[in-house]
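First comes the structure, then the notes that go with it.
Removed: one protein chain of the complex. Kept in place: all other protein chains.
Chain naming follows the written order as A and B, and within any one chain the residues start at number 1.
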Amino acid sequence: MTLFRSITKGLAVLAVSVTASGATEFPDRNIENIYPWGPGTTMAISQIIADAMGNELDVSIPVVSTPGASGVKAFKTALEKPADGYTIFDGYVAPLVLAPLLGNADWSYKDFTPLYSATSNSFAIIVRPDDNRFPDLPALFDYMRANPGKARYSTGAVNNLPHMVLAKVLQTADVYGTVIPFDESEQAMKDLRGGVFDFIITNPGTYKANKDNVRVLAVLSELEEVVAIYDGAPRVQDYGYDLGMSGLSPMGWNWWLVRKDTPADVVETLRTAMAAALARDDVQEKLLNLGYVPTNYGPDQYDEIVGAVGAELQSGIDAIEWVMSKQ
Amino acid sequence: MIKNKRVIGEIAVVALIFLGVAGGALQQIATSFAAQNASSGGPLKNAAMFPQLLIAILVVLGCVQIGMSIRTHRLSNGPATGETRPDARSESAVPGEPPDPAEPRAVLHRKAIICLVIFAAYLGGVGILGYPVATFTMLFAMFFVLGTSPLVASIVAFLAMVTVGIVFGMLLNVVLPIGIIGISFPS
Partner (left out) sequence: MSIFDTLIAGSGLFFTPLAILLTLVGCLAGLIIGVLPGLGPLMGIVLMMPVAFYLPPIPAMGMLIAIFVGGSCGGAISAIVLRIPGTPLAAATLLDGYPMAQRGRAGDAIGLAVSSSALGGIFGGIVLIFFAPVLAGFALRFAPPEYFALALLGLICIAVVSQESTIKGFLTGALGLLLATIGTDSFSQANRFTFGQYQLLNGFHIVAVVVGLFALSEMFLQVQSGRLDQKPKVQKITVSFKSLFMALRHKTNLLRSSIIGTFFGALPGAGGVMSSFTAYAVAKANGKSDVPYGQGAEGGVVATESANNAACGGTLIPTLALAIPGDASSAVLMGALLLLGFFPGPDLFERNPDVVGGIFIAYIFANIFLFILGILLTPVFVSVLKLKKKFLIPLVLHLCVVGVFALQSSVFDLWVMFGFGVLGYVLRKFDYPLAPIVIGLILGPIAESNFRRSLLMSDDGAMVFFDRPVSALIMVVNVLLIILVLLPDKWRVWKTRVADI
């Protein structure tokens, strides 16, 4: 497929080795997707969509892993590239909304032109299946209240979205523990199962891979459909705690973007291709296999949805400050 | 005389590279780290703890190394001490080969420096000229400097540029530098 296409093209190009770009119709070369995290399951999500979208456009869309500073490095890298539609921002919440709120970036979500939203993934609090101390979430909170700062947990990086959502719940319940950071949240799974952590926050991909070795205490979302991903586990609100965030706010999601000054016809071409790619049944099935839910929001809903998330996340940032002040 | 130069070089390397880096790092900890509130506190907040340990190691070992260089220099009266450490030598280019009789050292030295300049110019220019033009120019110039005739140099340079461009740009899907004048390698 990709390989065969490349070889035939390569042979054609041997004849005319150098051409000036712009002479032909967009796209006449590979488009890059600048992905803000390290390689792994989540990157596969972007690769699935990129591959399908590349088929629509008849070019390759390599997903370039550019981790660093919670996604800020990827955004800055992409911003350095020209606004010609050949660079797509894989716009995750952290660099798009959180980084500006935390003062780590000088852009806002309004500085980008959206293509389509891709997927969302929810978070959950998990413990070891045989950990009898914590039959449910209130038991965990009781333990934390009785032993302030003694419960050890990880959410990946300390100022990431999962920690923010958790911090909000902890603040509401007025309990705290000791946070131990990892670069990526998946890495904490080993130490949960090895007994170092009392609980960790997980995402659907990691949960699905480890589902027989962990137990979900609570799902960090108020949406009914998320419960199914975690095999019917209770939500925070089912215990009577207020999550304090609604809709997409307590979830990870990404929205593919291009630079604001990208020509309108190029944006249109990319949007059409992405919409067609996301609509494919096999693409949807693969995404769901990995526990990621296609969100199917169009570019016209971007301002409304992303704007609302930004407003709610501010309260999460305050919660994280509260948790960190207890460390 | 040669030995003196060597000792001065030895000390300069320690001072400029190892102590220099240690000093620069110390300055950053005092300014940038402190401004980010990350130069003190517990293991969660203190980002300076580990670098400080390494700075201390660099300073101590650097001073020991300088002392050893001076001592070896004083003690030695045999030929070229310190130039032929068997172990470290092993990493150098061609073990046990005598110097090239065809070209004097000075000429080769000049060629190496010219190549270095061409290479630096290439790195600076590839983002502006784009991959095809910059690469062809770099390869042509370097082949020429190293003694290839202009005709052969241009043919080999062109073929290498196209072959590597196809392998990386098309088979491996790498987006090669396009350059601001927009001459791209098609993919």
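In the analysis below, contacts are C-beta pairs under 8 Å (C-beta built on N, C-alpha and C of every residue); 3 or more make two chains touch, one makes a residue touch a chain.
Nothing here was measured: the structure is a model prediction, and the numbers come from that model.
Here one chain is not drawn; of A:Ala69, A:Ala83, A:Ala139 or A:Val266, the residue touching it is A:Ala69. Within the whole complex, the absent chain has one touching residue among A:Leu101, A:Ala139 or A:Ala209, and that is A:Ala209. Those residues of chain A that touch the chain absent from the view are 1-3, 32, 38-41, 43-44, 47-48, 50-51, 54, 62-70, 72-73, 76-77, 152, 157-159, 178, 180-183, 186-187, 189-191, 193-196, 205, 208-213, 286, 289-290.
Although one chain is not drawn, its touching partners on chain B can still be listed: residues 9-10, 13-14, 17-18, 21-22, 25, 28, 32-33, 36-38, 42-47, 49-51, 54-55, 57-58, 61-62, 64-65, 68, 82, 85-95, 97, 99-100, 102-103, 105, 108-109, 111-112, 115-116, 119-120, 122-123, 126-127, 135, 138-139, 142-143, 146-148, 156, 160-161, 164, 167-168, 172-177.
Rule of thumb we're sticking to: only the chains that are shown with their structure count from here on.
Separating the centre of chain A from that of chain B, both taken as means of CA atoms, is a distance of 38 Å.
Interface of chain B with chain A (complex): residues 42, 44-45, 132, 162, 165-166, 169-171, 173-175, 178, 182-187.
Chain A contributes residues 2-3, 6-7, 9-10, 13-14, 17-22, 28-30, 32, 59-60, 62, 82, 86, 158, 179, 181, 327 to its touches with chain B in the complex.
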